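Everything below concerns the one structure shown next.
Only one protein chain is missing from this complex, and each of the others stays in its spot.
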Amino acid sequence: MEKKGPYTVRELKNLSPGTQFWGKYLILGKNLRKTRDGREIIDLRIGDSTGEIYSIVWESCTVNGQLEAGVVIGLLGDIGTYNQRLQVTAKRIKILEEEAGPYLKKPQASLEELIGMFEQMLQSIADPYLKELLQRVFNPETRTRFFQAPAAKKIHHNYYGGLLEHSLSVAGLCNKVADTYPDINRDLLLSGALMHDIGKLAEYEMDVAPNYTPEGRLLGHIVLGSELVADKIKDMKKEGIEFPQELEWMLKHLLVSHHGSLEFGSPVLPLFTEAYILYAMDNLDARIYVFQNKIEEDDGDDKYFSKYDSFYGQHFFTYRY
Amino acid sequence: MEKKGPYTVRELKNLSPGTQFWGKYLILGKNLRKTRDGREIIDLRIGDSTGEIYSIVWESCTVNGQLEAGVVIGLLGDIGTYNQRLQVTAKRIKILEEEAGPYLKKPQASLEELIGMFEQMLQSIADPYLKELLQRVFNPETRTRFFQAPAAKKIHHNYYGGLLEHSLSVAGLCNKVADTYPDINRDLLLSGALMHDIGKLAEYEMDVAPNYTPEGRLLGHIVLGSELVADKIKDMKKEGIEFPQELEWMLKHLLVSHHGSLEFGSPVLPLFTEAYILYAMDNLDARIYVFQNKIEEDDGDDKYFSKYDSFYGQHFFTYRY
Amino acid sequence: MEKKGPYTVRELKNLSPGTQFWGKYLILGKNLRKTRDGREIIDLRIGDSTGEIYSIVWESCTVNGQLEAGVVIGLLGDIGTYNQRLQVTAKRIKILEEEAGPYLKKPQASLEELIGMFEQMLQSIADPYLKELLQRVFNPETRTRFFQAPAAKKIHHNYYGGLLEHSLSVAGLCNKVADTYPDINRDLLLSGALMHDIGKLAEYEMDVAPNYTPEGRLLGHIVLGSELVADKIKDMKKEGIEFPQELEWMLKHLLVSHHGSLEFGSPVLPLFTEAYILYAMDNLDARIYVFQNKIEEDDGDDKYFSKYDSFYGQHFFTYRY
Amino acid sequence: MEKKGPYTVRELKNLSPGTQFWGKYLILGKNLRKTRDGREIIDLRIGDSTGEIYSIVWESCTVNGQLEAGVVIGLLGDIGTYNQRLQVTAKRIKILEEEAGPYLKKPQASLEELIGMFEQMLQSIADPYLKELLQRVFNPETRTRFFQAPAAKKIHHNYYGGLLEHSLSVAGLCNKVADTYPDINRDLLLSGALMHDIGKLAEYEMDVAPNYTPEGRLLGHIVLGSELVADKIKDMKKEGIEFPQELEWMLKHLLVSHHGSLEFGSPVLPLFTEAYILYAMDNLDARIYVFQNKIEEDDGDDKYFSKYDSFYGQHFFTYRY
Amino acid sequence: MEKKGPYTVRELKNLSPGTQFWGKYLILGKNLRKTRDGREIIDLRIGDSTGEIYSIVWESCTVNGQLEAGVVIGLLGDIGTYNQRLQVTAKRIKILEEEAGPYLKKPQASLEELIGMFEQMLQSIADPYLKELLQRVFNPETRTRFFQAPAAKKIHHNYYGGLLEHSLSVAGLCNKVADTYPDINRDLLLSGALMHDIGKLAEYEMDVAPNYTPEGRLLGHIVLGSELVADKIKDMKKEGIEFPQELEWMLKHLLVSHHGSLEFGSPVLPLFTEAYILYAMDNLDARIYVFQNKIEEDDGDDKYFSKYDSFYGQHFFTYRY
Partner (left out) sequence: MEKKGPYTVRELKNLSPGTQFWGKYLILGKNLRKTRDGREIIDLRIGDSTGEIYSIVWESCTVNGQLEAGVVIGLLGDIGTYNQRLQVTAKRIKILEEEAGPYLKKPQASLEELIGMFEQMLQSIADPYLKELLQRVFNPETRTRFFQAPAAKKIHHNYYGGLLEHSLSVAGLCNKVADTYPDINRDLLLSGALMHDIGKLAEYEMDVAPNYTPEGRLLGHIVLGSELVADKIKDMKKEGIEFPQELEWMLKHLLVSHHGSLEFGSPVLPLFTEAYILYAMDNLDARIYVFQNKIEEDDGDDKYFSKYDSFYGQHFFTYRY
């Protein structure tokens, strides 16, 4: 619990039922509806960097200003339980003139650190064709967007910077695997790792939370990413810069096969070692995120297990030895 | 049975065991091996436009010239049975100076007819953006290759002109379905039908039979085709020719979703009517080819059923009422 | 919006939240319940030919007469939102003496048109055995029921006349496919198309909406339909009218295999061309219905996509170019 | 080893490589072919009630009479190994005038015993409707065929009398399960058990081994059996003999659902207890047959396990404690 | 309806909406929550041996004492409907000093009868190794727990004594199957049947309803049971009591394979007859429980079918002929 100006910021993940509190939060979503007996209610989904919660705003609540997704508010509220979930009943709301950024979930390391790691990774690629290509794919315009993008809508790293964080994590794992085995083309593997989700720049758009773009739903980041890389290679060739045929095939294959199987949306299976490693490390990083997030989110009701997760079809064991 | 110069051309599908014959055939494949007791044998796979068969060439057989895949030969042989399949024992072989073309399996209509139908179909597209795009995709260079290409390695339309024949057939079916239902965008649907397998130009290469290219196996015709169309649209835009954003998404979606499900290699499901129709008609034309081919190939051993087909997991009912 | 007697009929699909309206609707379902604090509420599901909606009737609402499923009412109500769905709060309800028919969802063409098309289709069958059989299957008694029946409980064509509309649509598509390919037995295929869902006469019963009969759930329309056709052929034989053995097998096979695979409830796979075409066209017509219905039902909240449909596991792209 | 007239009958399952023997066997199949160097060979598949083996007949072998499937022969031969399987090289063959019956695989109990058990089971059914129906289904004509029929083409009970043996076995198991639980309708369950595979009378025809009929492949025994039972009930009704509606539904459901799931060819799932029991007991009897047969067939090469069975995807443990 | 002291015990399965009643029930679960307008509500899940229901307790309800899961209460309440389910509104509640036992669901036979059957089954095992092992596995301490344990968390036999009841039932079925076929090792099969779910002693713990233990979720009763049996055999060996190697393998295989397939959690398939029979009978007893329970639970709304069961993906036919 930390003091910020006149407000005591209560982190959402620490709220407990039956208490009243003051805090500053970001409006993530808003829904206006009428009860059956005709009263108007606003359902707000509010969040800070530690979590999110629903807040109900009755007509009786004092609100100075316009409630909209993306706006930061000061909120006095009571915590209660509804349908076995925590819920806030808003007492007073004040619109604040603050940036949404600090109230969004974010990577564990700072953006500066992540960018530093990214630059270092780029510079470690020695193959001249891949080096040149990476500079073109990650040109200043793309770079800006890449550093802001989320890595998914829901499952993992679904926040500003999540795509950068995830891509670095996958590249880091690939790097270590490449050290372990002989005959791995490290430059190819790392280039693939850094660009494997580049199509997500076109697949998602961030409002305050990631959403699919129409293009994203109609084509998917696998096709979009492969097309982007193909374009940059064509540009090189047009400018008279060579790019070996086999290297182009292999790099695009890394992108296209990185979901590992047809039923998970790769139109081809990984057909050589680097492609398989990239698939495996992408999957591993996403799953570790899920496992660790389950422990963080855990409400502690049960000493050993999380609630049932119907997406993964399991309870997660949250106890740490 | 038809006279051609000094030879009596016996169609392969009409040969029966226990007879001797003269004929002209194309060598489709050749394998040299040694028997266990040290004698050299050549196994030839020979074909004409009606079928194919294996021919065994012992050292004692007279051969004037060099046996190679792609070469047309005159052959005197005996038909026998080996491992329940017909097989020719070659007695005399003469290399002929003929083109391979007439000895290859080919579409039912002539290439001229098919090209005529293709041009007519192209001209029936009224939407100006799609019309322009089709001219660019089917530029003279592509057109030449498109008219020669096979539609698959094995399952269906696996011969010169097969891709054209199949694409027209699918477009024809789509046209009829578009007539049946209101609110179908016929131009979009037909454009998608004509270009749906365009990536196969890069996926296969023809020797005397279709083979995968490395690019084809590593990326697949879905990704390759989508990229080709995307390129042509980019070219248009660079030249200042407009192409509506949604139309681009929808057209590329038609290509990308045309296998109908993830497990069959489309990274996205068909998400609107035209995409579903294209998938259904592509599948229907291929399957009808298979059914009708089973009847043609049938050896007549059983009045009602073909032999078990392990790929489709069924016997085909070959009786016609 | 159309004037009918003293009422202004508001089509259900055009209602928008926050307004009051008068209209005439059919009661599709009724549920009486008590709130937790003891007040009695009636939940009505009401519909007209354009859609359906839930209406809540509090004790305070004036109702003259008895509310029952199948009854037409005049309704004064307020439109609101509850759990993100539109809902009517009834203010005044009057029981009307009207037939339910005009308030039910119905085919796009009129019943007369459909029957005309059906008769024409029947007469186009030239094979004498099939012609005779169709007259017996579609005898006057069956015909009456066939023209009234729905084609499904939920997914597609689930209204009076839906079975006729769907059967004609499938037969029309089959007819076009038969034109496209050589060696299709058109009479067999069309006969199969017209009768493929004949078992649904016994599988469903219409109240105001389709319901499964016990026989329908225990045996399914595939077995019921095949049995019905078998019976009629037996009748012919008993009367000394010949019916070729193979034709009987093939026709029954068309009915029995028309779901296309075992996991969708056909005990055998389609084993010849006509059977595969029937399966494909049945599936296509049902899916096009679903796609087009998604566009009609769409609430316009999102410019491009429908809400997530958990049955099909996808969002539908509702934008039309 | 038993003396029969001038021949020493060697049971096929006791032959071992490297020996010469005399014996009497039935020809199960015959294939004439030519070797690559032009010699004619006949491949005979011969069997007795204990097993079967391939015998190769070179031109040098003395044969008095015509070799045909279904003929009993006296055979002098040498046992050898070819492609890791035992094989006989025929030295002398004599056509004998004997019935094929005793040389076929058959049930463990005698046919008389089985028929006795069958009659007893029929008489134990007390429900008058089912009793009458069973008399009609198992009329003298059907009974004759039912007592001769096989229960499958390959997997289990694939011999004369196999259908009777299997049906009794399933009915016996059902009877015991019915004793264990309250509220099981024993008469319904046993009637279903006796008739569950009745459609196989039309699905298979016996030559010397079972083969599918065209009707069998096109429709399957589930549909054929259900139709047969439906016919007999219709006959009863036409003759003014009542048959309760629900009982008809339930009995037909037993037949139609007895494969237990859609992917195994039942168009509906078992929806009540008796239907589930019938499915489970049918499956159990067939699988126990397979397990016990694996032990019988076992060549003893490995003390503990059979060879890999690719149909079941496992080795069978053949050791008995 | 039975008089017990001052209260009229109403069996829960006989309650109907719109009536007031007195009765004695066990609290199975309790949840405290606040309504949106701030009132406190307690949701109780209460049960007796015939069923369970939710009861809502408003602040206005008189309660003398502390409401906790496991406590028996006297309850005056009104039956109503909420969200299409019956629900009790509590008027007055009194905590009673009674044991929970009689209010819990229980086996159909008395515990004494079940134990008698169990002892008899144990004594019927003649094989000396298995006899000794069973005495050790079912030592007095285990026996006490085994007689109290449930057989599952939800699906079947989920009550005190359920494990014993289920194990006996499976053993009884196995015994009958062993009688039907030659060459079944009855002692092995029955020993396996009695111990097949022994790992559930560690997998579940009973509060008033079964819950998974952490060990149960992390390892599962298949591994836990196999380990327990292995331990007891090791103890025998340490004490110098022989146990045949093959018998140990086979018995443990029975436990480990009894779910019948990998996807249902057996790490190996049943590889010999007894293992397959145990799997089939375990499954059969559980499924018959489900079928019969559906009939018992049925609310009679529909003459023929239960509501849709999403776990089994079907409606159950509840009509009895």
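Which chain is which? They are A, B, C, D and E, in the order written, and residues in each are numbered from 1.
Here is the rule we go by: contacts are C-beta pairs under 8 Å (C-beta built on N, C-alpha and C of every residue); 3 or more make two chains touch, one makes a residue touch a chain.
Note that the coordinates shown come from a computational prediction; the quantities given were computed from them, not determined experimentally.
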Omitted chain's touching partners, listed by label:
A, B, D, E
Among listed residues A:Glu11, A:Glu113 or A:Glu246, the absent chain is touched only by A:Glu246
Please identify which residue in D:Thr89, D:Ser261 or D:Asn283 touches the non-displayed chain.
D:Thr89
For subunit B, which positions touch the chain that isn't shown here?
31, 33-34, 36, 38, 214, 217-218
For subunit A, enumerate the residues touching the unshown chain of the complex.
108, 169, 172-173, 176-177, 179-183, 185, 188, 244, 246-247, 250, 253, 269, 271-273, 276-277, 280, 283-284, 287-288, 291-292, 295, 313-321
Contact footprint on subunit D, counting only the chain that is left out:
17, 56, 78, 80-82, 84, 87, 89, 303-305, 315, 317, 319
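The working rule: only the chains that are shown with their structure count from here on.
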Identify the chains adjacent to both subunit A and subunit B in the sense defined at the top.
C
By label, the chains that touch subunit A as well as subunit E are C
Is the contact between subunit B and subunit C built from the same residue numbers on each copy (over half shared) or from different ones (under half shared)?
same
Per the C-alpha centroid definition, the whole-Å distance linking subunit A and subunit C comes out as 43
Two or more other chains touching the same residue: where does that happen in subunit B?
246, 250, 253, 271, 315, 317, 319
Touch graph across the chains, line, ring, star, complete or other?
other
Which of the chains touch, listed as pairs?
A-B, A-C, A-E, B-C, B-D, C-D, C-E, D-E
